[in-house]
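Structure first, commentary second.
A single protein chain has been omitted; all remaining protein chains appear in their positions.
Letters A and B mark the chains as written, and numbering starts fresh at 1 in each.
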Amino acid sequence: MTAIHPAGEIIESEFASVAVKLDHDGNAVRLRVEDLRTGRVRFLDALELESLVWLADGHLTQLLDPSHERWRG
Amino acid sequence: MSVMTQQQGDAALPPRPDNGAELLEVPDGWEAREVEQFLYREARLADENDYDGWEALWTDDAIYWVPVDGEGDHPRTTVSIIFDNRSRISTRMKQVKTGKRYAQAPPSNLRRIIGNVEFIGGRANAEGGVDLEISANVLAFESRPRGNTLWGGRTTYRLRRVDGQIRLAYKKVVLVDNEQAVPTLGFLI
Partner (left out) sequence: MTAVVPSPSDVVAEVQEGGSRYDRLIQPARVHGTLYTDPSIFAEELRKIWHRTWVFVGHESEVPQVNDYVRKQLADQDVVMTRDKEGEVHLLINRCAHRGLQVCDDKAGNSSSFRCPYHGWTYRNTGELLGYPYNKGYGGKKQLPLGMGKVARVASYQGFVFGSLAEEGPSLEEHLGAAKGEIDRLVGLSPEGKVSLDAGWLRHKTRSNWKFLAENETDGYHPQFVHGSIFGVTGSPIGELYSDNSTAVTRNLGDGHSENDLRPEFRGFAEPMRWFGTTPDRVPHYVAAMKEAHGDAADRVMIEGAPHVMIFPNLFIAEIQVFNIQPVAVGECVQYSTAVQFDGGHELNMRMVSQSIGSVGPAGMLLADDTEMYERNQRGVAMADPEWLDVRRGLHRESVDENGFTIGTATDETGMRGFWNHYKSLMEAED
């Protein structure tokens, strides 16, 4: 395990850097994901995570298109 | 609650009484039979509303706990059906002995079965010793004018020898139906 970051364990590459940890502040546990380059945070609940697991590769690939959300033209 | 409140609140929060201390090996010197005899006696005193006899079983650092929602949340920050220390046990007994604790006047007619007794381990106590932790099932049949009620649960006890006598330091009763609305619990479960 690498150094402990307050936002959780770090998953990073040369292209992105995120931290993930389990969050217990709500009425059930959630996954807290922080984009360390912008500080943007998203919580994912169990049903959302399960849906991600089942996302077809094609769909996931579409999400990676930079113009899909973040840099929509 | 604000972050500030939580931090200050948490700082003052003692460990949970059930699992806040480490579970140790079963301490030496306890016989299953004498332990069971003690549990049966405690049950009979409660069934027969022998309040003085029952109260005398407790140590000074007693905890008598009946949580809601399964094992319950921390009893200092969350409501429980009962969470008595020694002094509140004494108040409870004084109240019922007035004969005007209407929820228990007249007293319930009661009998309970204690079974499935298991030795769980040991817990360090504040006196530097190790209490014996055991657990058992309880099924109690209560009769009152409002009707009959069957109460079931799993009880965890901690026993200690004080001056050669077995004493009760801790009793937590997890009622089977503690996630539902339960009727008045006026007797000693």
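One rule holds in what follows: a residue touches a chain if its C-beta (ideal position, glycine included) is under 8 Å from a C-beta of that chain, and two chains touch if they have at least 3 such contacts.
These numbers come from a predicted model, not from an experiment.
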| item | value |
| --- | --- |
| Contact residue for the chain not shown (choose from B:91, B:109 or B:165) | B:91 |
| Among A:9, A:48 or A:65, the residue in touch with the chain that has been omitted | A:48 |
| Selected residue (touches chain absent from view) among B:46, B:63 or B:82 | B:82 |
| Residues in subunit A touching the chain absent from view | 25-30, 43, 45-48 |
| Interface with the undisplayed chain - residues on subunit B | 1-2, 4-5, 8-9, 12-13, 66, 68-69, 73, 75-83, 88, 91-92, 94-96, 98-104, 145-147, 179-186 |
